[in-house]
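Now for subunit A:
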Amino acid sequence: MSEFFHMGGYAFYVWGSYGLTAGVLLANLVFATMRRKQILQQIQELSEED
Partner candidate 1 sequence: MFTFLHKYASPQYFYSWSASWQKWASIIAALLMSVGLYYSLLNSPADYQQGETVRIMYVHVPAAWLSMFGYMVMASAAIVTLIWRIKVAEIMIAQCAVIGASFTALALITGMLWGKPMWGAYWVWDARLTSELVLLFLYFGVIALSGAFDDERAGARAAAILTLVGIVNIPIIHYSVEWWNTLHQGPTVSKFDSPSAHPSMLIPLLVMALAFKAYFFAVLFKRARTELLLRERNTSWVKALLKEAV
Partner candidate 2 sequence: MRLFLFIFKRDMLLAIRRRRELANPLVFFIMVVSMFPLGVTPDHAFLAELSAGVIWVTALLAALISMDSMFRSDYDDGSLEQLLLMPGSKVVLISAKIAAHWVSIGLPLVIIAPLMSFLLFLPPQALPSLIITLLISTPILSLLGAVGVALTLSLRGGGVLSSLLTLPFYVPVLIFSTMAINAAAVNQPVSGYYALLAAFLIVSILLVPFAVVAALRVSYN
């Protein structure tokens, strides 16, 4: 198990890469969701103005 985390001494590089990948994948999802909420709210406000 610890060998898995250790990655033959390259833990920083391998887990760094996978961590960043997870980060990018999550970030894209999160930003897309936030943008949707933001836009729905924006449309709501704009239609109330009319």
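Odds and ends about this structure:
Definition applied: contacts are C-beta pairs under 8 Å (C-beta built on N, C-alpha and C of every residue); 3 or more make two chains touch, one makes a residue touch a chain; residues count from 1.
The candidates were selected such that all candidates are chains of the complex that A comes from, given by their letters.
Just so we're clear, the structure is a prediction, and the values are computed from it rather than from any experiment.
Candidate 1 is the partner touching subunit A in this complex, chosen from 1 or 2.
For subunit A in complex with candidate 1, the residues that touch the partner chain are 4, 7-10, 12-14, 16-18, 20-21, 24-25, 27-29, 32-33, 35-36, 39-40, 42-44, 46-47.
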